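Excluded from the complex is one protein chain; the other protein chains are retained at their positions.
In this document, chain identifiers A, B and C correspond to the written order of the chains, with residue numbering beginning at 1 in each.
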Amino acid sequence: MRREIPLLITAIVGIFFVLQYFIPHPPFNRLNGWFSDWFSIIGACAIWLGALNLIRISADKIYRKRSDWGFSVVIILSFLLIVVIGFKEGRDFRNPGSGFDWLYNFIYTPLSATMFALLAFFVASASYRAFRARNLEASLLLVAAFLVMLGRVPVGDAIGVSLGLPETNISKVAVWIMNTINTAGQRAILIGIALGVVSTSLRIILGIERSYLGSE
Amino acid sequence: MEIFGTWLAAFFTLGIISFLYRDNAWYKLCESIFVGISAGYWFVTLFWDNIHGLFWERITERHDYWLLIGASLGLMMLLRLIPPIGWISRWPLSFVVGATAGLYIINYFASNVMVQVENTLMPLFSAKFGDPLFSASPYSIVGNIVVAAGTFTGLVYFFFSKEHKGAFGGMAKIGIWTIMITFGASFGYTVMSRMSLLIGRMDFIFGDWLGLIR
Amino acid sequence: MTRGELMAYLVIVAVVLLLAFAVPKPISFSTTVSYIIVGFIALVLLIIFVRTIQGNMVGRRIVFLFVGMAVILPLFMTISQPIPLSPEVKQVYDAVVALKPGSKVLVSFDYDPPSAPELQPMAETFFRLCLSRDLKIVIMGLWPQGPQQAEIAMRKTLEYPEIASKNLRYGIDYVNLGFQTGNEFVIQRMGGDFKSMFPTDLNGTAYDSLPLVRNVRNFSNIDYAFHLSAGYPGTVEWVQVAVDRYGLKMGAGNTAVQTTQMYPYLRARQLVGLLGGLNGAAEFERAADMIGKATKFMVSQSFSHIIVIAFIIIGNAAFFLGDKSRKRKQEAAGGGH
Partner (left out) sequence: MRLTTALFLTLFLTMSAATAQEADSSLTVDSTFIAPPDVTPVMVKNLSARDNPNDAGGSILIKWDLSVDDIEGGKVTHYQILRAETSEGEFEEVGEVPSGNSQFIDNRADRGREFYYKVAAVNQRKQEGKLLWQVRSESALSGPVKSTAQWFDMRRLNVFVGMIILCGLIIIYINRAKSGKPIFIRKIAGLDAVEEAVGRATEMGKKIFFIPGISDMDNVQTLAGITILGKVAQMAAEYETWIEVPVSRSLVMVAAKEIVKEAYVKAGRPDAFHEDQVHYLTDDQFGYAAAIDGMFIREKPATVFFLGNFYAESLILAETGNSIGAIQIAGTGQQTQLPFFVAACDYTLIGEELFAASAYLSREPKLLGSLKGQDMGKAIILLALLAGIILESFNIFQLSQFFSVIE
């Protein structure tokens, strides 16, 4: 029973959500909107499980005095700090000038922007290591990346000119690659993904793929 | 408070960057604060926006009682905290999985398969159906052929149930070449915006914080 | 924390204190010094190239160091690179210059801080160009943090001597209406009545008490609109609603990633002008003859691209010119597919 009911729910709900695309009649026309609302609520409830899990594991680390347990204290304290401020400030917690907003601007934003900016370094180290003309496929990857990268900055065309090419040639080549070969490749991948998604979803609805339900 | 904030922001910016050299206590501190603050940020935001804003306000003000279904599914999820009846949480989970599967079948089929095939079905030698044959420029004819052939062979590459041998294998080979060029191009294309992110951070450090840049 | 780590932190603190309090500001390298630095970096790259051929591969930290230098050093340099002017950027400039003094320009800020490096310079130059030509600016945002970005850009713009001397006043020369939720529906409602969407401005002043907008009812009272976009809601929505339905004349500034998707609109003349990424921002500065951050950032951008490309070449040189046994060693280290 513990497995059959969930399987049944998945199958029925799945079929309903396929049908809603073709049936404009109420209530089918509202299913899509309902689901996104319901999912938002389910997600907002579930995050309590996640938060408790984070605190429990950090507390466990502190209790057992594992290595770096001090940083687990920091995790718990900073979590509590923003949560207490956020709840105390009420519905308008995000207004400019609130404590929550201050934490957002001076702690959260610089941290996530810098983490994001690390990509500049990683893009460089990844291209240094991976873009080697080992075989034909890797060479194609390399040449395409090379040309598009050059074509995106004014210096690229300047280099082209110094090699005797007419002006703006490299940027034109870059645009051509983006518009033709890139379009073709993206389309093939997109169609492939779509077929994979249809097949996977169908297996889930039919109950063939059921590992997400776990054990008895 | 503003100046203190700027110094604090600089402290975190440099702390994260220090990771590039190697793991160290400064990064660990930044990381722990980041995990705690961001987990709490979403915790608070989801509470006020979804539970209070979406659920409570709409139930009490607009009497949208359909939301009660979502709330009961959410509560069933929380029953995991009570181990003996924790298995009930599989119901909302299977609800979510079913709905996702159903929605994705249709969305991907309609907007990826149908639309992409529609876009690929184009005359090779003219700008659009009905135009005289060979009315397009040689430049765009070449482009059209490349797009059509690339899409076709790319799709051949994804065939799973047929061995990639002979002519079929040759096509699959051209397909993977197309895909590799695609990857190279999108990699090169993205480098620019990644660099500008770093430029933005450095402008903050040397301009807004240290005031060294004019 | 080890002793070495502690020492490193102390050094960093010392350097920061030095830079923050002891160094004369701002720092600026003259053109000669800049070229010497560039030459020096090129020389070091060459040495790395030769050493790589000899079989000494550099690690990723060296790559990181060079990327860092390529981004940071140009911020202090006085160096210029030729920036070509593309027609879509010229269009934005021409559209603004064609407006009579006193014309009303609507600027929508639809982005948040992560996209600021690309879009903020556009905003500053646009404000500066408009204000120097005595145009009136109405600011709004469909992204919550957009109007804040506008405030920052406006503050910077008002510091320029030629703008400061005009003694511009809030409410008369420019207005910030703030943010409104609702994405494209906001644009839709603005087609009927601005006031219904923005009953007050950012500071809470009532719409009707702002002399600049008191008589602005809807898009028909706006002479040109400029919109800065980093995603959804963005240029697509503005074109579909404000341009297609209400006939607004509009130009746009976009992040580099989404620029290519906007060209069809440009070709169909639904957009009057388009600035794409940092490149577009730099071109716009050139068109307006107001050299600013983007031109400077663009040097960093070009340098960092060259560094990435240089290291790709170095990596391949090792692969091709190194002897066979080394080649095999690298293959094992570099991984394959």
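Of note:
Convention: a residue touches a chain if its C-beta (ideal position, glycine included) is under 8 Å from a C-beta of that chain, and two chains touch if they have at least 3 such contacts.
Because the structure is a prediction, the values reported are computed rather than measured.
Only one of the listed residues, B:13, B:50 or B:120, touches the absent chain: B:120.
From the options A:41, A:103 or A:130, the residue with contact to the unseen chain in the full assembly is A:130.
What subunit B contributes to its contact with the hidden chain is residues 16, 19, 22-23, 27-28, 30-31, 34-35, 37-39, 41-42, 46, 77, 80, 89-90, 93, 96-97, 99-101, 104-106, 108-111, 113-115, 117-126, 129-131, 133, 148, 151-152, 155-156, 158-164, 179, 182-184, 186-187, 190.
In the full complex, subunit A touches the omitted chain through residues 18, 21-26, 29, 39, 42-43, 46-51, 53-54, 57, 60, 68, 111-112, 115-116, 118-119, 122-123, 125-127, 129-131, 141, 186, 189-193, 195-204, 206, 208-209, 211-215.
We take it that only the chains that are shown with their structure count from here on.
Arrangement of the chains shown, judged by which pairs touch: all-to-all, with no pair of chains left without contact. When the C-beta contacts at B-C and at A-B are tallied, the pair with the greater total is A-B. Compared with subunit A, the chain whose C-alpha mean position is the greatest distance off is C. Across the assembly, subunit A contributes 109, 112-113, 116, 120-121, 123, 127, 137-138, 142, 145-146, 149, 152-153, 178 as residues in contact with two or more other chains.
Within subunit C, contacts with two or more other chains are made by residues 64, 67, 71, 114, 256, 279, 301, 304-305, 308.
Contacts from subunit A toward subunit C in the complex involve residues 94, 96, 109, 112-113, 116, 120-121, 123-125, 127-134, 137-138, 142, 145-146, 149-150, 152-158, 168, 178.
By the touch criterion stated above, subunit B contacts subunit A in their complex at residues 1, 5-6, 8-10, 12-13, 16-17, 19-20, 28-55, 66-67, 69-71, 73-75, 77-78, 80-81, 87, 90-106, 108-110, 112-113, 116-117, 119-120, 143, 146-155, 157-158, 175-192, 194-195, 197-198, 200-201, 204. Every residue of subunit C that touches subunit A in the complex is listed here, in rising order: 60, 63-64, 66-68, 71, 81-84, 113-114, 144, 148, 256, 260, 279, 298, 301-302, 304-309, 311-312, 314-316, 319-320, 330-331, 334-337.
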